[in-house]
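One protein chain omitted, others in place.
Right, subunit A next:
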Amino acid sequence: MIADRVRAIWCREFQRDDISVDDDFFTLGGQSLIMVRIQGAFIEELGVEVTMDQMFLNPTVTSISAYIESLAASGQKTTW
């Protein structure tokens, strides 16, 4: 499942293993440096390009995973 893989990426980049799928990126203390690393990991490990604006709009593991699944389902490349 995408959400498991996304959560694993978050845990690695935040260097903590207690992140729940509904925790908010910013409430966890997330900063732009971490977000850029997560964006890179999405490309390398999941093969999807997620814009920063989408990451800000979807600040939880659950919501960004749903967004990634919708990208995959529509077969669309990121528009910008």
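A few remarks follow.
One rule holds for everything that comes next: a contact is a pair of C-beta atoms (placed from the backbone, for glycine too) under 8 Å apart; a residue touches a chain by one contact, two chains touch by 3 or more; residues count from 1.
Just so we're on the same page, contacts and distances are computed from a predicted model.
The protein name that UniProt records for the chain not on display, among "Peptide synthetase", "Phosphate transport system permease protein PstA", "Carbohydrate ABC transporter membrane protein 1 (CUT1 family)" or "Acyl-CoA dehydrogenase family protein", is "Peptide synthetase".
Even with one chain removed from view, subunit A keeps its contact list with that chain: residues 24, 26-29, 31-33, 36, 39-40, 43, 49, 51-53, 55-56, 80.
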